[in-house]
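First, the structure itself, so that you have it in front of you.
One protein chain is absent from this view; the other protein chains keep their places.
As written, the chains take the letters A, B and C, and residue 1 is the first residue of each chain.
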Amino acid sequence: MLRIAVLGCGRIGRMHAENIHTHPRAVLAGVFDVVKAASEDIASRLGVPHFPTSDAVFDSAEVDAILIATSTATHADFIEQAMRCGKPVLCEKPIDLSLDRVKLCAERIAGSDLPIMLGFVRRFDEGHGAVRKAVAAGTLGELHQLTITSRDPDIATDAYIEASGGIFHDMTIHDFDMARFIMGEEFETVSAVGARLVSPELMERCDDYDTITVVMTTASGKQCTILNSRRAVYGSDQRVEAFGSAGMAISENRTEHGAKIYGATFTDQGAPNLNFFIERYGSAFAAEIDAFVDAVETGQPPSVGFADGQKALELAEAARLSVREGRSVKLSEFS
Amino acid sequence: MLRIAVLGCGRIGRMHAENIHTHPRAVLAGVFDVVKAASEDIASRLGVPHFPTSDAVFDSAEVDAILIATSTATHADFIEQAMRCGKPVLCEKPIDLSLDRVKLCAERIAGSDLPIMLGFVRRFDEGHGAVRKAVAAGTLGELHQLTITSRDPDIATDAYIEASGGIFHDMTIHDFDMARFIMGEEFETVSAVGARLVSPELMERCDDYDTITVVMTTASGKQCTILNSRRAVYGSDQRVEAFGSAGMAISENRTEHGAKIYGATFTDQGAPNLNFFIERYGSAFAAEIDAFVDAVETGQPPSVGFADGQKALELAEAARLSVREGRSVKLSEFS
Amino acid sequence: MLRIAVLGCGRIGRMHAENIHTHPRAVLAGVFDVVKAASEDIASRLGVPHFPTSDAVFDSAEVDAILIATSTATHADFIEQAMRCGKPVLCEKPIDLSLDRVKLCAERIAGSDLPIMLGFVRRFDEGHGAVRKAVAAGTLGELHQLTITSRDPDIATDAYIEASGGIFHDMTIHDFDMARFIMGEEFETVSAVGARLVSPELMERCDDYDTITVVMTTASGKQCTILNSRRAVYGSDQRVEAFGSAGMAISENRTEHGAKIYGATFTDQGAPNLNFFIERYGSAFAAEIDAFVDAVETGQPPSVGFADGQKALELAEAARLSVREGRSVKLSEFS
Partner (left out) sequence: MLRIAVLGCGRIGRMHAENIHTHPRAVLAGVFDVVKAASEDIASRLGVPHFPTSDAVFDSAEVDAILIATSTATHADFIEQAMRCGKPVLCEKPIDLSLDRVKLCAERIAGSDLPIMLGFVRRFDEGHGAVRKAVAAGTLGELHQLTITSRDPDIATDAYIEASGGIFHDMTIHDFDMARFIMGEEFETVSAVGARLVSPELMERCDDYDTITVVMTTASGKQCTILNSRRAVYGSDQRVEAFGSAGMAISENRTEHGAKIYGATFTDQGAPNLNFFIERYGSAFAAEIDAFVDAVETGQPPSVGFADGQKALELAEAARLSVREGRSVKLSEFS
């Protein structure tokens, strides 16, 4: 049984803690949060220890591995500390909002062969995964066009948005990783447009965008389009479409339930999409823990690691530059 | 070019006349209706002759074959006259409302090998046909359960219903034929229930039912269920589901167009079903003319002939008896 | 926190135990199984007590309520014992295979107002529930035809089938309850046909059927059709269709994931249906525990109780009689 401690007891941290607690090959070794009440609450509910400090977690002999679900600014530090303490890490995305900080972190942890897994949870969604399998297995022939639609059910709070690092770093980052995951090839150019349509004032204030379209190309000419919006009233819109020379695969949205209504003026009316990402990607979050336990147990590198986090961040930087300068950006500018 | 005349210029007759007129291997030789104005109207619009009497049609040397779309009571007489005159026939269903009259007709035309095709148009629907192909090809393994849902978009006029011969003879007759078409085996038992839910007073007056469920079994134990209603507010509901040991095939409804709407409380809302049977089965009606021209040109028996009309009528009789006597009826009672 | 003990640590018992263990308002008070190893295993994995005897469970002051997931033959006895001990019960279906035993149980527990909830879990499926809501809310107008398709992914072991009490008591029992749940009206007549198509020899030996169609009617003429098969190769087939004067609602199947494949000869190819009932009805099983805790906490009668179990059993008896005697059976014969 792998003893995993969870750093950060916010919404995502609590969910991870519960998933670890019920995992057949893992034990929840304890939790920590800078807000003591938050960690006490989850600890008492699940009957596990809560640690007084983050250092206590890293130093504990009862902790084999660490899940980092704290605020973004702490991620790189905690990754470095975990490596120093010899504990494998599953870290929520992004590694950091600054590409320079990520590069520095990479230097500092160079040489460690402990598993560092990045929390790009969507890779573990069965539907998206089936698209990737179809691509990898050649079922679709050669991939030509990849389209990722990713729209949140609603915009987060002003405070969240202001601290998010912008839509490309906070939201599109998942899609950049999904694009790399399915494409199986790196991108050379990034071209993005951004607009302020959902919440114009907030976006103006943050110098950010709530509605974006990104087009990326690979050296071989493959094309990837990403569509994001901060608000889709019909619920979380999470689709991936891979089009190739021999076919197409689409990962469709999932609805709350399977009932359809037919009336005098319409047919086939379905339930809203699963709304919240914790529901939409519920089984993916569980599978992510599985994969992390696998990686630690087998000593194999995790399927999604530190370098993937860095690559996704480079794409986010390129997209932001593209929309600001109104031009196509080459990834080579960032390497 | 096969020269086909159309008897009967009501809604269905006019449609057939237009299909023949634009058919690449057929010519519309002329039309006849007891209501002279009806035949004149379609004749002048399409630039073809209208005949003064039905006898003139049967006697004309310019007519190779005859499509019978007159009222049901005339069908058997016209079939007999066509055989005497040596002209192949495509006759709208049913042959007659009386099984005795059908048997008499069968005796009278015995010996003729001229093609007589029955207008069970649904056999020519591509979706239903694909289900049949899947069954016949063994794609579904051995067929176990067949379910046919057939609901009209709205109940016909009182006058129509009163003269229809009852729901089993007028409406379910199509489904009895579809059941035989897909099952590829004859039925041994018929068990039906009927209710008066759509238009209770009219049904009471006609001693008829507007909502029925029929279950039929074959000697090998295969089961077929038919669901009918005289009114489905969401449009014509025409589905066929074949379930077998190796899979299932479902012919789904067709909607007016392919647009789907997503809103704050729903997803995937489609257009109403194609409403009117002439739209729903539009391409099937055209394919039916094709099959008739094929049969006459090749001299092969039509894929759906007189005997099929008789068998469907026997099932209708059995179903009516079942609902009236509240018991399972054996087909052997009718042979 | 409601302290619930689980009797029976088979597949279903273990699942219930885990659901109770993670329920926010319940505590798993312990488990018992006649096979000691089975109860020890789950008890040690979840860190809860295992009881040496069933009496120890009923007598324990640490147990507020009991979930009965033992073999069918013990259900009625345990329900009676629970009532005597003053402990609310959630009992897996069916109450008993014998209607007489159920009636005796009903007499013995008469007067108790402790909650007895029956484990008709499908009532808690969100899709089926949405159909029921549409019916109850009048969205569909007046209900005319209800169709329930329920096919298992594969036939159980010979031993299971031999002890099952037959398809109507073991499998259709769920659909009888679903029919009553959605119809909101009792049935008057039952007419069933049965065949031996999936596993003829086993069925012959057990005098049972693996493929059945049941048609039931209410006093007002509403019709319900149930289609069952012991094996659907494409996975668990669980659909409910309610057709009414103002519309239709269909609870569709759920697939393993949302990806669709398109190739040179096909489109829209989806993943298999969720295969196993524990997956298909996973969230329903969790919601069932919710409803039980609610009932006990509020003292309100459970939404599905002892009388529902008895009614479903009566329908099963009627269906078996119908198929054996080849006639329509009136429910009044059983009251």
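Here is the rule we go by: contacts are C-beta pairs under 8 Å (C-beta built on N, C-alpha and C of every residue); 3 or more make two chains touch, one makes a residue touch a chain.
Everything quoted here is computed from the prediction, not taken from an experiment.
Only one residue from A:A195, A:I278 or A:L331 touches the chain missing from this view: A:A195. Taking the complete complex into account, A:S328 is the one of A:T22, A:T74, A:S303 or A:S328 that touches the chain left out.
Looking at A:T22, A:T74, A:T225 or A:S283, the residue that reaches the missing chain in the full complex is A:T225. One of A:M15, A:A56 or A:V215 touches the chain omitted from the figure, and that residue is A:V215. Between the chain not shown and the residues A:V35, A:V233 or A:A264, the one that touches is A:V233.
For chain A, the residues touching the absent chain in the complete assembly are 141-142, 144-145, 147, 149, 151, 189, 191, 193, 195-198, 211-213, 215, 217, 221-223, 225, 227, 229, 231-234, 237, 243, 245-248, 326-328. Of the residues in chain B, those that touch the hidden partner chain are 18, 22, 24, 45, 47, 125-131, 134, 139, 246-254, 256-264, 271.
Contact between chain C and the unshown chain involves residues 233-235, 253, 255, 260-273.
Heads up, the rule we're going with is that only the chains that are shown with their structure count from here on.
Distance from chain A peaks, on a Cα-centroid basis, for B. Among the chains, the centre nearest to the mean of all shown protein C-alpha atoms is found for C.
Mean C-alpha positions place chain A and chain B at a centre distance of 57 Å. The mean-CA centres of chain A and chain C are about 39 angstrom from one another, to the nearest whole unit. Of all residues in chain A, those touching 2 or more other chains are 253, 260-264, 271, listed in ascending order.
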